[in-house]
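Structure record follows, encoded as structure tokens.
Here the complex is missing one protein chain, while the rest keep their positions.
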């Protein structure tokens, strides 16, 4: 059977990335408490394609995923990419893995336990001369507006805010630790289960710690600056403003 | 050229709805202030298909839309559906039109003007024995939690909330009037542009008018009960809770 | 601490549904091959609220979920709803659970194995006088256009199509069996991993079995009509047309 993909191409155009996008796949990630956690991921995989080849062999990406089934995580990321490079005869390989991750939280006063979902990302590339790996998390928090609090005789507008942090790092770290750092850098934390005593606490605690999106990204950045394991970071905060139908947003990355 | 769609089908299964979904189309809707407003809609159109026919003629839906280009609105809705029935030899026809609609709002103290977007829906069907038409709106508002306010020594959690109202009615009405009714039934209104004096006002006003999702749907329902032009309604409110990562929700419809 | 939710309400408006929406939760569903399968679900839970009460107690929904952690599936669905009714002193309770579900498929010629994702839904309500439970699946398939094939001297347009089936039933059944029924009712099946011999097979097989969306819903409906375990069904097919930027759609439900 003829191999169309391996035919010569004459347009002299190198393709930086070619591959498969939106593969839904169950993976097992490392969990600080439980050892492992099964999650439903969405995966993109690419390689480069030199100008002289007509096409890549898309099915091989899936074959590599299947080889690593049950072992796709932060520790095996580059091993998978090396396998992709080998199997597709490519100089560089890229992968992005997005997944939800659950952590049990304890309500601040009642001690009631519940599960919170965080969106996570592994993204990286692997080439002879260059390796890159980035971990991302999206953490929901509460922000209370300092301006609204200051100018109003009572109350202050507040809202759910999403803080996205991406980091490059030297040694393995736990997602849980980065998530905790973010959760404790905003006006307040978000929970799945709060009893009335907890609701009183989070309301008062938030009101006493008003923060703009600017404050949140700076608080997180300041603490990340103190972490010698990190070689790079970016921090975004996006407020689903309770008084507007658009969002407030701030972005800072390590300079 | 053979007409496959018109061939006989022997499976004896009537199809309730067959047609086209997700047609993007610019339409011009009626605007209380400006006369008309051009908007970018997404349209679904269906007919029934009796069991003896193999298929419908999908291109005719688009032809009907093109005939009414520039005249697709609340007043022509049933005329369009009748044309669809005629052109597709169908007993019943259905259409759903979703679009954003913009209204200029005035900030409560400064008087600063800005545009707010509301999501709207026209949905209906047309058959010999039955005509139905429903108008829907989605209105962003602010809700301040009565429980949080009551139990806390200061502050109260609050958030953006979306109120969805659908109505069946006797005589033409303006979207603007239904939207105003909803905006004035929550803890506070949402604006695109607020100066500091306005932010003080909306913060204090919201704090003085705490409401659960239950309160919002009841406030809207109570006022719709008093409107003799309406033959049916449903009201939903969904809070993007500032202290949780899930939403609070309430639904009521005319009994 | 005062219980605002339990206060009297005087607006005389019963609320049909009030509760929590979009709770992300890891659940373990029943798997025909493996016994169980851990998946990441999104859950909505509601109760009715009689007109005399101001509000419901939202945190109790989460408490019930936590009680059933690890045991939320098709068999325990009504037990959970009964617990919700009891704990929230409600007459009726509703729940919707959406989740991805993975099944290993075998390529038709090479026998290569890979995982396919299907979107699933459990939805139901529970009241003294009425119990309802509905299972839904979304199955990706291929459709080849019979008209395009017939009128063209070569080729035929084809596309990914999503078939959504919802059923009410008497006795437990496996999701796998309903999914297989749908996969074998279209022009062809969709796979994650196909080698070249498989791609030849699915191309030729699809070309030999052209179907409109109308054909797909009728094929599925005809086979569901023959299943005495089902008391009701609906079938939708939506083609992501390769020659249009909108979709073709058909819907049929048991008459």
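Which chain is which? They are A, B and C, in the order written, and residues in each are numbered from 1.
The working rule: contacts are C-beta pairs under 8 Å (C-beta built on N, C-alpha and C of every residue); 3 or more make two chains touch, one makes a residue touch a chain.
Please read all numbers here as calculations on a predicted model, not as lab measurements.
Across C:30, C:127 or C:190, the residue that sits in touch with the chain not pictured is C:190. Touch with the chain omitted from the figure is made, among C:70, C:111 or C:155, by C:155. Against the chain not displayed here, subunit A makes contact via residues 1-2, 4-5, 9, 11, 13-24, 44, 46, 49, 54-56, 58, 146-147, 150-151, 212-215, 217-219, 221-222, 238, 245-253, 255. In the full complex, subunit C touches the hidden chain at residues 116-117, 140, 142, 144, 147-149, 151-160, 188, 190-192, 194, 196, 199-200, 202-204, 206-207, 240-246.
By the touch rule set out above, subunit B reaches the unshown chain at residues 1, 3, 23-26, 37-40, 59, 62-63, 66, 69, 100, 102, 112-115, 117, 192-197, 200.
Keep in mind that, in the parts below, only the chains that are shown with their structure count from here on.
Chain centres computed from CA atoms place B at the largest separation from subunit A.
Residue numbering at the subunit A/subunit B interface overlaps substantially, since over half of the positions present are found in both copies. With centres defined as mean CA coordinates, subunit B is found 34 Å away from subunit A. Chain contacts: subunit C has residues 1, 23-24 touching two or more partner chains.
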